[in-house]
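Missing here is one protein chain; the remaining ones are kept as they sit in the complex.
Think of it as A, B and C in the order they're written, each chain with its own count starting at 1.
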Amino acid sequence: MDLTVDAAREQWRAEVREWLAANVPAEPLPSLDTADGFAAHRDWERRMYDAGFAVVTWPERFGGRAVDLLDWLAFEEEYWAAGAPVRVSQNGIFLLAPAMFEVATEAQLERFMVPMARADEVWAQGWSEPGAGSDLAALRSRADRVDGGWRLNGQKTWSTRGTFADWMFGLFRSDPRSLEAGSSRHRGLTYFLLPLDADGVTVRPIRQLDGEPGFAEVFFDDVFVPDDQVLGEVGKGWSVAMSTTTSERGLTLRSPGRFMASAERLLDLVRRTPQASGRAVDDAVDAWLDADAYRLYVLDTALRAMAGEQIGAESSANKLFWSDLDVRIHDAALRLLGPAGLLTETADARWLDGYLFSLAGPIYAGTNEIQRNVLAERVLGLPRA
Amino acid sequence: MDLTVDAAREQWRAEVREWLAANVPAEPLPSLDTADGFAAHRDWERRMYDAGFAVVTWPERFGGRAVDLLDWLAFEEEYWAAGAPVRVSQNGIFLLAPAMFEVATEAQLERFMVPMARADEVWAQGWSEPGAGSDLAALRSRADRVDGGWRLNGQKTWSTRGTFADWMFGLFRSDPRSLEAGSSRHRGLTYFLLPLDADGVTVRPIRQLDGEPGFAEVFFDDVFVPDDQVLGEVGKGWSVAMSTTTSERGLTLRSPGRFMASAERLLDLVRRTPQASGRAVDDAVDAWLDADAYRLYVLDTALRAMAGEQIGAESSANKLFWSDLDVRIHDAALRLLGPAGLLTETADARWLDGYLFSLAGPIYAGTNEIQRNVLAERVLGLPRA
Amino acid sequence: MRLQPDEDALEFAAAVRDLLSQTCDAQALRAAWDSVGQGASGRDDGRVPGLWKRLADMGVAGLVVPEELGGAGLDLTGALPVFVEAGRAALPEPVVGTSVGAALLTQAGGAVAHEWLPRVAAGEAVLALADGHDALVVGGQWADLFLLGDNDGVRAVARDDVDVDSAPSIDPGLGLARVRVHAGAGAPVDNADGRRAFDWACVAVAGELVGLARAMLDRAVGYAKVREQFGKPIGSFQAVKHQLADVFVATSFAAPVVNRAAWSVAHDLPTRSRDASHAKYAAGRAAAQAARTALQVHAGIGYTYENDLHMWLKRTWSLASQWGTTDWHKDRIARELLGG
Partner (left out) sequence: MRLQPDEDALEFAAAVRDLLSQTCDAQALRAAWDSVGQGASGRDDGRVPGLWKRLADMGVAGLVVPEELGGAGLDLTGALPVFVEAGRAALPEPVVGTSVGAALLTQAGGAVAHEWLPRVAAGEAVLALADGHDALVVGGQWADLFLLGDNDGVRAVARDDVDVDSAPSIDPGLGLARVRVHAGAGAPVDNADGRRAFDWACVAVAGELVGLARAMLDRAVGYAKVREQFGKPIGSFQAVKHQLADVFVATSFAAPVVNRAAWSVAHDLPTRSRDASHAKYAAGRAAAQAARTALQVHAGIGYTYENDLHMWLKRTWSLASQWGTTDWHKDRIARELLGG
């Protein structure tokens, strides 16, 4: 167990910190969920890309720096500590890209990765459907074989970034028999990449709790998708998607830096709230400690992954922990702020925004109920119901 | 909503308080779960009986005072505030007696009630079996019809007070076909009363967490029980038992006075622990408030019951609340005491005893998991799995 | 001796509930929220047009105004069930502010009371309590008269003598405003007990929180019965059942605490403030739990603005924070129980 830090890593961290200090916008960007805000965040991503910081773990030929997980964690710590904007390209670079690097053709990599990294093409996700939320294997939107490609019909929902995004990745049922009784519903799904301006695609924004269209419903009416926009093998979409959701629940969706930065801000809030209730202060300290614990857990996981260990269903533990932690951080902040914390046009309103966002954490990317089932059955070996 | 207190009730309370002040033993009695302690608690019950305080809600002809629920609640508040002993006759007077008054024959009442009230005959309960804990309807111990009565065979477990008690009440399967597939397992059970010194009865004490034999396994080997020791109708034991367990979960098992007294002692402990952690103090205040809330809830329930309302599955809410509350009261106390709280031969050791006892609360009388199912299905109307 | 409200009070509240179910359903509430910033003056931003008049006709505006001044003459124990209904409907009207103001003026009596209470009962004047000369005031946007409590007692300040700036918050139906009172403005309300009025308001808001908790529980239970995943209603899964059962328990145990507090405040018992704080604390805690659970059970759909749930969530968060936060009330109790 050697936790000493070497000079190369320190230098990387310093380089990141320096660039962020010089480049992070002084004023927060407008909300990602507005047209203006989306554009501003896209600009920020391009600036990051030009400086070589948009996709630091990627190969250099796609604009990356090929850094390892530890340097990525350091990057993320610095990024959030600097108060830098949320990542509009997150769906693409953190959820789609790992699957791409695993199964995409060389031509697909050439076609998609750089525009993704530059946020020239921002990606939305197409997992859930009205009848398939927690039960993702129940997907019904279908893909029918046609000459040179597929025709998509059906509906997706909860498509994060769907309102303003350019492209979507998602699963469609290419073998309708796989829904019949006795079949494995996970089979017969295929993973597609498609532009949201294609003929037959209708995007209907969904306003979320704060009233902004953070996600969308997307309707497909005979949408043609050519064969070269199938990711991985036909009928193997589920396993491609699982490689994505494993990384989603695992390391890349919620880096510790984000929570450490929130927790530090929370302690600052405690310090400037001398009349605070002891309980709220105590909960804030708890949250800070758990953010630190989360950092150590992810660091440990990263070290094990770098040593070649396979990270499996334990990533559900990760998701349970950070989603609960994020709610607790913001809940403590709102309690410290009191009635003023519910105002929407103050400097502290970011705590309220953060609270609303945190409440989605136990729901998306597999509800926490599902995650507990996964842990109990796949890690602890308890019997299915 | 009239919460004024009238003079007659105040007078009753004063009478109780005065008698307790003059009669409650200055030193705590030895543990109920030892032979000496059991005898001492029996003596105490006799003293209560002679003074007319053993069974205050019962009719006067059985040694009661026929007071209503409000006066009973006042009695209980005074009883626990005075630091009086736990009730060795509790199984009989609080669990069996309500069922007796509902369905017993006049001859049975004549035979059993006064010895029960005087603790000349202390009762143990015979519900659970090794294969039927939370799933009480799975009982297998059987009763076979013989001339003039029944022969019992099988085994009961978790029989509270079983080690030193004189009599047992319990359910036995009098119709073995009721266990067959397609039958309602609740049918075919009969409620028996039997002496624990009968031929064929073997009592094996079970030591509980603290090492004392608080409960017992009881084995039945062709035990003869005459017909006049069947309570209620043959085959209707389940509904007789339910009237008992409803009262068990409801008003009579855990009167608020007990928790109020513990919560007051907890605040005293806070006051003499100036170095206490703020969190522990806060948890103590929470517990005190919830004890107060429990008092109000039971008072409200009693008032509604007196007004003729039927109290049903809501009693599960009651059990969930007090069992959780009791753990929290004692957990806070142990945290305030620190390492000294785990010593077994100190004046504060009653907190430790109380903590261990409290941990059984979420388990016995229907685990809290079962109670939540009951609330969800019977009160909220959610579908069975 | 009862902890439940009287039959009469419950009947009255049932009538209010009926009216609100017709006039302030989720659609009306949504329209009220969307009205913010649309009107010219902003005075009625977030309210349901015409509803206050109808409530006044029923007697809700003058709920606690003495009968001789045109009101229903209820005390807090009688008024409480109406606040529960206001909570259940997430009602965007000044029912608590006006009632507590009326209770304060009734208690104090005198010229201000006789001038304003008949207008209050007629639905022509709306009141609000202000806690200091520069304060966030619930219903401040809507109020005609402000009752300003400070160390020198209570002053009645007409709207002309204050600056009112709407304070945009998560709950557009709360009439929240920052209210600055001009120096030396208003008239003293002799004999007014501002502290008791504060406790009164806490209990009324606790009643709203109980109603909110019940409404959210009902919504979550209803959704859990119809939403299917893995081939069955999600309400058949134990994890969902147990979360909802826990909300039922928390709500069930908060209600008697609130009822008791109403009695304590109405009768000005020595435990008045502690009981009022206990009510606000218990109801705030239960409603917060109900909100979290209702959202989790609704999952994605509950997170949308299109679904109605969010209006109840936001009202809950707002009321749990206003009139002393849940934490603050517990701290107040702790100080009383433990000294210091």
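Operating definition for what follows: a residue touches a chain if its C-beta (ideal position, glycine included) is under 8 Å from a C-beta of that chain, and two chains touch if they have at least 3 such contacts.
Remember, predicted model here, so these are calculated numbers, not experimental data.
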Sole residue of A:Phe101, A:Phe224 or A:Tyr297 that reaches the chain not shown, by the stated touch rule: A:Tyr297
Absent-chain contact - pick from A:Glu45, A:Glu121, A:Asp166 or A:Glu369: A:Glu369
For chain B, the residues touching the chain missing from this view: 128, 131, 133-135, 138, 157-158, 206-211, 277-280, 334-335, 338-345, 352, 359-360, 362-364, 367-369, 372
Hidden partner interface residues of chain A, rising order: 1-6, 70, 267, 270-271, 281-282, 285-286, 288-290, 292-294, 296-297, 299-300, 303-304, 307, 314, 317, 320-321, 369, 371-373, 375-377, 379-385
Chain C, residues in touch with the chain not shown (by the definition above): 237-239, 242
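Going forward, only the chains that are shown with their structure count from here on.
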Mean-CA-position distance for chain C and chain B (Å): 41
Cα-centroid distance, chain A relative to chain B, in whole angstrom: 52
Overlap residues in chain B, where contacts from two or more other chains coincide: 282, 385
Shared-contact residues (touching 2 or more other chains) in chain C: 237, 240, 330
